[in-house]
Structure formats: C-alpha cells, structure tokens
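Below is the structure I would like to discuss, written out as structure tokens.
Removed from the display is one protein chain of the complex; every other protein chain stays in position.
Each chain gets a letter, A, B and C, in the order it is written, and its residues are counted from 1.
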Amino acid sequence: MIPGVVIQVAYLAAAVLFILGLRGLASPATARRGMLYAEIGMLVAIVGTLVQHEIVRYDWILVGLVLGSVIGAPIAIYMPMTAVPQRTAISHMCGALAATLVGIAEYWRLRGQVPHAEMAALAFEVMFGALTITGSFMAFGKLQELVKGAPITYRGQNAVNLTLFAVTLGLFGYLVVQPAAAHVFYAMVGLALLIGVFLVLPIGGADMPVVISLLNSYAGLASAATGFVLGNNVLIIAGALDGASGFILSILMSRAMNRSFRNILFGAFGSQATAAATLSATTDKTVRSISAADAAIQLAYARSVIVVPGYGMAVAQCQHQVAELAELIEKRGGSVKFAIHPVAGRMPGHMNVLLAEANIPYDRLYDMEDINGEFENTDVALVIGANDVVNPAARNEPSSPIYGMPILNVDRAKSIIVLKRSMNPGFAGIENALFYNPKCSMLFGNAKDSLVQLITEIKAA
Amino acid sequence: MIPGVVIQVAYLAAAVLFILGLRGLASPATARRGMLYAEIGMLVAIVGTLVQHEIVRYDWILVGLVLGSVIGAPIAIYMPMTAVPQRTAISHMCGALAATLVGIAEYWRLRGQVPHAEMAALAFEVMFGALTITGSFMAFGKLQELVKGAPITYRGQNAVNLTLFAVTLGLFGYLVVQPAAAHVFYAMVGLALLIGVFLVLPIGGADMPVVISLLNSYAGLASAATGFVLGNNVLIIAGALDGASGFILSILMSRAMNRSFRNILFGAFGSQATAAATLSATTDKTVRSISAADAAIQLAYARSVIVVPGYGMAVAQCQHQVAELAELIEKRGGSVKFAIHPVAGRMPGHMNVLLAEANIPYDRLYDMEDINGEFENTDVALVIGANDVVNPAARNEPSSPIYGMPILNVDRAKSIIVLKRSMNPGFAGIENALFYNPKCSMLFGNAKDSLVQLITEIKAA
Amino acid sequence: MSGISFIELYVFVLAAFVGYQVISRVPPLLHTPLMSATNAISGISLVGSLVLAGANYGTVATVLGVVAVTAAMTNVVSGFMITDRMLRMFKRGDDRK
Partner (left out) sequence: MSGISFIELYVFVLAAFVGYQVISRVPPLLHTPLMSATNAISGISLVGSLVLAGANYGTVATVLGVVAVTAAMTNVVSGFMITDRMLRMFKRGDDRK
C-alpha cells in the first residue's frame, strides 16, 4: 500500500511539474525556471519508480542509465546548433524505440494472454512506435546527408504504400480479436518498421521539419499508448503533451509554408522542373551585382538597417559575423533590427536560436507582423541567405506555389542587399523576382566570406 | 457492460463539450456556439444517466425535472439584468444544495459504512456544500436588500468565527477516523450551515461580488468532491471548471479593487467614518453644479465624447437612455465611445451586459488600457454614476485606501460632466477630488431623470 | 459508492489546469455571461441527484433526491437560458440594424 501511494504521488507531481515546465516556455524570462520544474519532475518520477516492489535488481538499470547519460551528454554539449533538426529526429527515434521495446517485452512476457482492449492499446503502441523508429531514422539520414536528400520516387509508389498500410491495419484488427497470435504481432511490427522507411523515402530533405514534427506527435501517441498498457498516467500525460507539441508545430509550419499535409506527405514535391523552366524564361531580366566594397559603403552610411536572415545563414554558419556586422553599424550610429519570418530556416525558431547563440538579445528580433510596417522607412534591407520568405510572388503571383504565404516586405525598403552564392532558388524551388528589382543588389558568395569582407571594409571606411 | 460503456462515453463527451463551451466564451463571436456545445453536453450527460440500471423509477425524477424547469425558466426570462448578482448567489445555493443532499443521502444510505478516503471526500463535500448554501443565501439577502446590507459586526466576532471553524474541522477529522459516527456527521453539517451565515454577516453588501465568486469556487469544490464520492468524472471536471472560474474572477476583482482577500473577508470595511471625516474637511473647496440645459449644449456641440458608466447607471437602470443620448450625439456629428473599467459596477462585466442590453455594439466598449490614452483629446467625458473608478486619489494620494488601483483618466479630458445624485461617496466610501476639478461640472439628480432632460434639451437645440 | 481511485486526482488536477487556462482567456466583456454559464454547467450535479431520486434507496433518499434534482435542474435551465439571453444582446457594430 505505502509504496503504491508514494509512486502515485510522485507521478502526479511529475505530471504537474511537466505542465508547469512547458507553461514556462511562454516567455524567455520564465523558460529556464520552467525547465528546472520539468527536470525536478523527471527526477521525482524516476526515484518514485525505483522504489516500486517489482524492481528487484538495480545493476542492469544502472547500466542503462549510465549508458544513456554517456551518450546523451556529449551530444548536448558538442552538437552545433545547426544540427538541431537531426538531433530531434534521433531523439524521436530513441523515444519510439523505448516505447516499442516496452510494448514488445510486455507482449512477450504475457505470452499473448492480453485482454482485447489492452491488446488494442498495445498494438497501437508498437505500430506507431515502430514506424516512428524507422521514419525518424530516415529523416535523420536525409538531414545529416547520409541518405540522398532528394525525394526518392518510383512508379506505383502510392499503391505500394497503401497496400502496406492496409495489410498492417488488417493485422492490427486481427490481433485485437485474437491477441494470442504471436506471429501476427511480430509481423505487424516488421511491417510498421517498413512503413516508416517507405513513408519518408519520397519526401524531400527540406520537407523533413514537418515530417519530424509529425513523427514527434506519433512518438507522443505511442508513449501515451504505453501509458494505457501499463496503467501509468504520467506516461499518458507526457505522451499527450508531446503529441500536442508535434501536432501544433507541424500545423504552424505547413500553414506558414502555405501547404497542406497531404501535399507534403504525398506530393513528393515535383516542382524542380517547373522552377527551372520559369528561371530560364526570365534570364533576360537584369540582375545588379555589387562588390563588397560598395555594399560596405551603403551599410556604413545607412541610418536604419533591417537584417533578414534565412536558411543560408544556417548553411554558412555565419551568425557570429552577422552579430559583429550589426554591432559595427550601430557603433557608427545606424540602427539595426532583425526580421524573423516564422519559417525562415529549416525548423521552427531556427533563426532565433542561431542569433541568440551569437549573443543578440531577443528583444531585437522582430516577428513578421511587428516589423513588416517598418521596411518603408528603412535605408537598407540586408538579406542574408533568405529567399522564399522574401519572395514577392507570394503576394502578387496567384499561379506561384507559394502564393498566399505571408512574406517579409523587403521590397518596400529603400535599398536591398542580398547575400547568396548564386541565382539558385531556395527551398520552394521557384524564382524570386526580388533579385531583379532595380533597388536590389546581389553580393554573391558564401555568406560568411561576404560578411567578413563587409566587416573589414566598414572598419576601413 | 454495455450500459456502463454508454454512460462512460456520454460523460466523457459531456466533459469535452463543457470545456469547448467555455472556450467559446473567449470571444463574443463564438460564445453562443460554445453555449450550444455546453447545452448538448448537459443533455448527453442527463440522457446517459437515465439509462443506468440503478434507476428503476422515473416518476420522481420527472417531478424534479419539471419543478426545476418551472422555477428556472421564469427566472431566466423575467429577471432584470440588474439582478444578475442576486441570481448568481441563488444559483450557487441551489448547486451547493444539490451536492450536499447527495452527500447526506449517500451517508444515510450506507449507514456510515464508508471507507476512510471516501469519508474524507464525503465530509469535504457536505461541509463546503453546507456553508455555501447558507453563505449564498445570506449574500442573496444582502443583495436583494432583504437583510441589512451594511456589515453586521459585534465584539469578539473573529474569535467566535475561529472557534466555529476549529470545532467543525475537528469534527471533520474525527469523521475521517470514525466514519460511523452519524451524530458527528450531522453536527458537522449543522455547524457548516452556521459558518456560512457568520462568514457573510460581517461583509458589506458591496463586497458581495467577491464573496459570491469565492462561494462559486466552494460550490465547485463541493461538486468535485461529489464526483470523488460517486466516482463520477464528469462531476469532478465540471466542479473543477466551476471552481477555477470562481477563483479567477475573485482574484481579478480583488486585484482590480486593490484589496486582499483577507481584507475583504475580515476587514468589515470600517471606512464609512473616515470617509465622512475627509468629506467635511474639504467642504470649503468649490463644486460647480451645472443645469441640464447647459450640459446639453456642451454635449450637443462636442466633437468627441467618452461615456464612463459606473454603478449608478445600474442603480438608475438608465442604460437605454444612455444609448439614446449617444445616438443623438452621433447624429449631430460627434463621436461617442464607452470606457469600461474592469470593476465598474458591482460584478465582473456588469457595465458590458447593461450596455449590450441597450443595443450598444460591443466593439464600441473600450477596456481601460485601450482608451486611457484618448481622454486628452476628448471634448467631454460624461461620467454616469461612476465614482471610485475615476478617482484620481488612486494615482496621487498614497494614503488613500484605493491608492494603486488603476483608474480611468477622466481628469485629462478637456471637460467633464458627472451625473450623480449628491456628493456622497461611492463603494469605497472615500471622497473624490475629481468633483472639485475646475474642468468638472456636476449634474445632480437621478441619472435616468438627468439623461431624459439632456435628451429633450439636445433635441430642442 | 464505487471507491476512490487515485487516478481521479489526476482528472481533477488536469481539469483545474484546463479550467484555469480556458477561463483566463475569457475577456472582461463576457465575465457576466461566464458566471451564468458556469452556474449552468455546475448543474451537472444533476447526474448524481437523478440516481438518488430514481433508485430504490428508500423514502429519505428519494425525497432528498427529488429536492436535489429540482435544485440542480433550476440551475441548468435558468443558467443556460440567461446566458443565452445575455449573449444574444452582445452585437458587433455591423450587426446592428
């Protein structure tokens, strides 16, 4: 009785602390305290579990805990901030792996003597868990460029996938009716693992953030199902929180990208071809290229500058140079603001983290709605590796695939300087009329190199 | 098994519908749909309950349902909007009555054979229920002026109340240990009923809204405890929602009034004497009284008017005249806005409901923060029965009891017209320097009569 | 009495969180309807009272049950009707004839 009460109280406390922890993330001022709550919650839950009767030996537990810490800590300490998407993918894989293994062990231990309702939860858990394991691993591979990032498609792909789904669901249904059919159980796990691979193959590397968030909510659902199987409420609650987070982020992303889930999951993004076509059709327009020296002069004498970072800043890893440049301009009396588009970069909040890493205070990062009115009165808009998020086609070309997506009104600034390596399109694979705007000058080259040149020139000016 | 599942599903659906219903209240545009959800939820829960096995006869149920509808509907249809506080009090009484009776019947039925944990929930339920019954009834009496509204105090009151509390808690503890002690159970119910009376006696009629909200959260807690006793989750959830609502509203009110709970519950607001003293000390200052004709001319030629309604508008029930006057001024080309202080009137949202009743669209009602900057550019601020919420002492007299309470900056308007009957103070019982401001003119008289005169004069102008 | 399981505490705590968050989002404009809406919802204690009035637990239980049903039903009916009456009054500027 007593250990039962202890553990229940511990789990309830953990659940409350997790919720309070996530509430803390409503503002940067309370976020660290919130995370402390969540950490305490985790500790309470672990300690509470360890006093349970069923646990009779601690040696193997210790092995697992030490191994996990030894793997986890270096990842956390040495991982570059630009690798956050990959790490997130791996982390979903770990979470799903734990849920799936617990489910399989539970089934194995009970030798299939599982009541129907529990079997449904258990089958749900291992099915979602298994497909999240391989799906996340594939996503990791594409992001880390171990696997070819481009969508891998073949004829009849959708038919194959649908068949796989249907068969797996069939096995699921069979299991609920006949929980003792062990071979069916293991077959279902195997098929779910396959589904994870096939699901992610046709999706382009750049669409991975949405996929990762979706897998996040699947991992959460698997974890909640584990809670149902084990009758453990803190698992149910944490799984629901996790699932909600993944779901909301993927909705926000696909909305800000102006695309539907269906389009992302089954579209296999065939736009490369179209993009090339439009590009060639407009090569007769002129592009003004600018030298670093000239650009430096413009920036040195500008009274107001808005920096618009994009995915290119993450690729070039030049956030520190951006901060240095901004400081330099401010020392000379100009004002510098940062305009952050909600889907700039490749994951939610990407630009914010990078700029924070470069020590730029967050009250100088402006959300799109807050800064869009200010471009008109801005001397120079400095676009660093951003492309789609400043593409005016979203506003005025109904035929464009990004039409309707809200963008930063960079084209309203008095002059525009764009740092990128070439005229290649960005993520959406479409051309950008901004670069042909007479007010716009292109400073070609890797953003990091260009920024270093700009800084040297301005210092000399 | 089957009816069990039906009822569980019904209750879960009801809980979800209640939550969605309250979410709808986040905006007037979705509020009615939200309430429809809540109504459907209630219907689902009732129907789900009626199919339960335990129910063997429906005649008495029908009697109760019909009686309840026959009592409830006329209240809802004929009650004047100004009587909302009283009705709320009565409604908490009914809710608490239902919870308490269910608790007593449960105890009676089981002849005290109740396990300890259940007994704690049961005793909690009847204790909070009973004190809410009488407390709400007293509050109703004071608001409806059946009982003397002024605080009723006597020497040693706090000592008596504390003893009562202590004895009741003692009985509570005894019951948890000895659930079979029936006489202790009924004694505790009796004492809790007494506590309700004694708790509300020393609180002034004007402080009732805070008390009502507190009783609201008690009723919610009692209802949640019923849920624990009966193992009924929808009761737990609805009770928690109810409790949260009462709690939040009472916090908001006491914060906006710049007073602590302790002060309200035990302060017995002794400020009448002080108020009279300050009043007499300043009668040498001059007050400009104005005739309806002169006020009408000012209003008729004002280009911008802000109306500031207060409790006096509710007392005079003159919201329709206010609307008529506003329309008249607008027809003549002036602009009219309404400034709503969060605690104007005597209950949360009081002014909003009254003005909505008079058909004034809600987008013309401005919250304090949104309109406070506009008084400076306003020709006439028309204060209708408001007093404390426009008292500049809150801003510049650190010794004032309302110092620190946010107020409407009426004194910054180019001129001010105040409609009230006398120089008497308002709720807080303190004098208002605004009325001695050289820009301020007083139009004495019942607000309804004054408004009728103003309307006639403006029509004639 | 079906026995208190610890899990009901989870339900209560989570519901309190939900309540806190949902109610914090209600604007002052709608605080009066909010009060009557929660009154109506609190009428859910009806479900406990119905069993009391309809099961054969003896006369005392039935009498208490009928009173409880009446009280709770009063809340439900008047609460929802008043809330609706109030909400019907709230209009945007452009809805006005």
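Side notes on the structure shown:
Here, a residue touches a chain if its C-beta (ideal position, glycine included) is under 8 Å from a C-beta of that chain, and two chains touch if they have at least 3 such contacts.
All values reported here derive from a predicted model rather than from experimental measurement.
Of the chains on view, those touched by the hidden chain across the whole complex are A, B, C. From the options A:227, A:334, A:385 or A:401, the residue with contact to the chain not on display is A:227. Only one of A:5, A:55 or A:169 touches the chain withheld from this view, namely A:55.
Screening A:69, A:178 or A:291 against the full complex identifies A:69 as the residue touching the chain left out. For chain A, the residues in touch with the chain missing from this view are 11, 14-15, 18-19, 21-23, 25-29, 31-32, 35, 38-39, 42, 45-46, 48-50, 52, 54-58, 60-61, 63-65, 67-69, 71-73, 75-77, 79, 81, 84, 87-88, 91-92, 94-95, 97-99, 101-102, 104-106, 108-110, 114-115, 117-118, 121, 213, 216, 219-220, 223-224, 226-246, 248-249, 340, 342, 347-350, 352-353, 356-357, 359, 361-365, 367. By the touch criterion stated above, the residues of chain B touching the omitted chain are 5, 8, 12, 15-16, 19, 233, 237.
Within the entire complex, the positions of chain C that touch the omitted partner chain are 5, 7-8, 10-11, 14-15, 17-18, 21-22.
By our rule, only the chains that are shown with their structure count from here on.
Because contacts link the chains only in sequence, without closing, their graph is best described as a line.
Of all chains, the one whose Cα centroid sits at the greatest distance from that of chain C is A. Rounded to a whole number, the gap between the C-alpha centres of chain A and chain C is 42 angstrom. If you average the CA atoms of chain A and of chain B, the two centres end up 46 Å from each other.
The set of chain C residues that touch two or more partner chains is empty.
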